[in-house]
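Of the protein chains in this complex, all but one are displayed in their positions.
Entry: chain A
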Amino acid sequence: MATRIRLPLLLPRSFPPLRSLKHVHTEAVKEPQYPPIVASLTAKSKSARLRQNEERIKLISSSPVEEKLSLITRIQRMKFVVYPQTFSRNPDRWYQHFTKTAYIPGLPEKFNPATEGSQLATDQPAVPEIDDAAFNEIRDLVTRVILHEHWHKMRKRQPFLYKHQEQVVGPFLKTLVSELTYNLAKYNPLLRLSSLDLSPQVNFYWRRGKRIIPKGHRRGRQEPIRFQIDDHPHSQIRIPQQLPQFAPLEASYTAEVPEIHLAPNMMPLFRRQYDNNIFTGAKLPDPACYGHTQFHLVPDRYHRDRLARQQHSDQVEPFLRANAAASLFAWTGAQAMYQGFWDYQDVSRPFVSQAVITDGHFFSFFCYQLNTLALSVETDANNPRKNLLWGTESLRLYEGVQDGAVVGLDDCVIRLLVQFLMNRPHS
């Protein structure tokens, strides 16, 4: 049967579409008549999955910081657990790749290099506020602390196997850090507002890179590679104001980050699934939310004497660099996330922290600048920024203790320690 169309008897005086076409370039832009056409949210399709991710990113970006952190770390999945102190060979290149860090030998221009400092010691003090008399006082204090721990304190028996660092060097480092901090508080008022944590916890969770799932019901699909660092430094100093940057953001564009094309489990690195934590050492409400300096202790099993016995002396420096890279990346990353920055909202200002790694005799100094948190595949595609790590080789503080006197105390190391603790914002 033919369909009959009933035309209206009275046609409208003017046809609205023609009228709007005439005036489209002259009138002001009107509100869109229809909502934007986007992919479905609930369909079983790839575009729906993309739309779901976008909605999630929008939700996270617009939430307050505490909710943001809990939304990012809510779902538990298998992730690689990155240990800052590791037995792997050449871990520093692997960790630089995971954290997109470029290593620059030596310290930034702010701290005079160690070799220059020893020659100019008498002429120009490295730190302008500390004159020679004050430096001599600090040197005497360091001598007293060394003798207090290694000579004067009576020990009934030698520490048991693999307990030497924990029972002898740990308390020495703790006393050294606290005494130096309190002594330098008169020159650096920021230290008076600082918070000194002993045996704190630092955690960070991030994604970098992609892999194709080899087996299972999700075979062939892309999956981001997740990492978690659970670090336990010996002690750390947290401050309420941020440290100034060592180098401008743009300077990191030319830095080189080692690329490793092997999967992380080749390192060896192992996967586990547990709580994802992002923690600087204290929870969000703490006013001291920025980091100043961390102190790490080299455990007995990675001590250079043991590595020398196993003919792995060339692994001493890579171990220290890897430790610094992982620990400081986790700390600065957690500080940045506490301020609301994350993968899709990259940091607007660099986050800076310092670390000193020691085994009692040898001290290594590291400075880290976090320029980018955007490490996942989608955000890293056009990201020229890289994180920067400056570091020194190991420097010996003293040769030994004989008959109640310290032998071979090195002034450069003390100077560097003082400079590190004196670092503060310019105002």
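Convention: a residue touches a chain if its C-beta (ideal position, glycine included) is under 8 Å from a C-beta of that chain, and two chains touch if they have at least 3 such contacts; residues count from 1.
Operating definition for what follows: contacts and distances are computed from a predicted model.
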Checklist entry - So which of "Large ribosomal subunit protein mL37", "N-acetylglucosamine-6-phosphate deacetylase", "TPR-like protein" or "Sorting nexin-2" is the UniProt name of the chain that got left out? => result "Large ribosomal subunit protein mL37"
Item to check | Among A:Ser88, A:Ser195 or A:Thr379, residue touching the chain not depicted | outcome: A:Ser195
Checklist entry - Any idea which of A:Val145, A:Ala247 or A:Leu328 touches the chain not displayed? => result A:Val145
Next on the checklist: So one chain is hidden, and I want to know which residue out of A:Lys186, A:Arg218, A:Arg272 or A:Arg396 touches that hidden chain in the complete assembly.
Outcome noted: A:Lys186
Item to check | Where the unshown chain meets chain A, residue by residue | outcome: 144-145, 147-148, 151-154, 156, 167, 171, 175, 178-179, 182-183, 185-186, 191-192, 195-198, 200-201, 203, 275, 277, 279, 282-283, 285-287, 404
